[in-house]
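Excluded from the complex is one protein chain; the other protein chains are retained at their positions.
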């Protein structure tokens, strides 16, 4: 391979080579940073989880939906790391912010007398969730996104919200939501 | 100083000592991380800037207010670093997200025919801005906050919004807003 | 408290206040960044561990020293996170770099036939370890230091090395060494 080719490939970011000193696999790696591809997968997983909770609810009932929501929270949010900066779409004062796992679970499936206004956002018959990013920032262990998320229910009705997420890659490489601000469009 | 005292002080985070090997000033420092104190100051500065823009508008007119807004944007936002993930309180599709400086300026002071729905949020006679944090995350060069911000106008009317900010410390040590999601409370 | 006092305290970094919107304890916190105080404690703990291993060896024998070394490695190094970039003072090719826990343990206490040149650095009768930093960089979850470390043995003989460390705060808040380059002074 010519030097020119190597430089070209390096410039493109397409190739990681050890520059004449052996193969790339010659060294060990540790990567605590989150990539754009990981962010996009995590966003898609979030939407899939909302659909899955709705489907569990519609086919197996509340207990199954709640179990699915707990699994999604434990797998995809960072409540195990610390308070999550979660402002759901449909909450209001004095329970607007759901920095605890219990508060987030109540929002998704309701049924918690401590959060009497929660009716279970993830139980509303969602069948499809689509994410349309406006911009993504990669900041090392964390990445932040801004954009729209559209939810289609079983009757084909679409609800679109404005949403910001910050994802964190934890020590085990799991991507977790540590910030989540969602709101209905102004004027809606 | 006793060992016990040193340990106690260290545990409190209140003291940086060189542990028996000379004075703390014996070494040089480079600190690219943002502190909680810096975050709180940046939040206060943001509120003060909104009040200042309003006051410029009320006492000196639009041109002065616009100049103040430009100064605030250039000093306190990260548009010089890249796209800012800014979802203002009162914007809607197809101009919901203001990832550019021009879009942010239009939101704060209006007067830009490219953003015909913008009437100038910072021109609405604000006299006091208060920040009430629900939670703060410190993530190295960036920090993210979630909470309420209350704006009091010249007639004493208070408007409260839900707000997330991510601040970044740049290479020169300036704290800049790189993410800003603001929304009216659900149901309002 | 006067505004002036608040500003002064904020500038000193000594105080975190909520700037007129309630008490500081009103909000939750998550802090993934490492502080200078945490770095200094981790350095001191490293030196104390070396002394403790030597003392275990001198008073209880090799098995106790090895157990102490294992405890120190598991508590203070980041081998649980990934490869550690460890270049000990006294290793040479082809076993210069100890990116694995096994290689690090062999360096500290010897006795591993896979590392035949290792005689156990931590077994050499150390009684005091002192760190003299030249400079410290705080980079969020990680911090890097450069300076001298001096080891005094039971006969009062002092050995000084040049040392770089990078510490990482893990998800549970434990400070771990993820990079460690140590070398004898040039010409020694």
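As written, the chains take the letters A, B and C, and residue 1 is the first residue of each chain.
One rule holds for everything that comes next: a contact is a pair of C-beta atoms (placed from the backbone, for glycine too) under 8 Å apart; a residue touches a chain by one contact, two chains touch by 3 or more.
These numbers come from a predicted model, not from an experiment.
K.L.:
Give the residue, chosen from C:26, C:63 or C:90, that touches the chain omitted from the document.
P.N.:
The one listed residue touching the chain not shown is C:90.
K.L.:
Out of A:57, A:96, A:133 or A:166, which touches the unshown chain?
P.N.:
Among A:57, A:96, A:133 or A:166, only A:133 touches the chain that is not shown.
K.L.:
Just the residue numbers, please: which parts of chain B touch the chain that's not shown?
P.N.:
Residues touching the hidden chain, for chain B, are 28-30, 32, 81-83, 99, 140-141, 170-171, 178.
K.L.:
Considering the whole complex, not just the chains shown, which residues of chain C touch the missing one?
P.N.:
Interface residues of chain C facing the absent chain: 82-83, 85-87, 89-93, 96-97, 99, 134-135, 137, 139-142, 144-148, 162, 164, 166, 168, 178-179, 181, 183-187.
K.L.:
Residue-wise, where is chain A in contact with the chain that is not depicted?
P.N.:
Residues of chain A in touch with the missing chain: 10, 12-22, 26-33, 36-37, 40-41, 44, 130-141, 147.
As a convention for this text, only the chains that are shown with their structure count from here on.
K.L.:
More than half overlap in residue numbers between the two sides of the chain A-chain B interface, or less? Answer same or different.
P.N.:
Same; most numbers are used by both chain A and chain B.
K.L.:
Report, in degrees rounded to the nearest 5, the angle of the rotation taking chain A onto chain C when the C-alpha atoms are fitted.
P.N.:
About 180 degrees, rounded to the nearest 5.
K.L.:
What is the distance in Å between the mean C-alpha positions of chain A and chain C?
P.N.:
Chain centres of chain A and chain C, defined by C-alpha means, are spaced 35 Å apart.
K.L.:
So what's the Cα centroid distance for chain A and chain B, whole Å?
P.N.:
Whole-Å distance between the two chain centres: 25.
K.L.:
Any chance you could list the residues of chain C touching two or more other chains?
P.N.:
In chain C, the residues touching two or more other chains are 28-32, 140-141.
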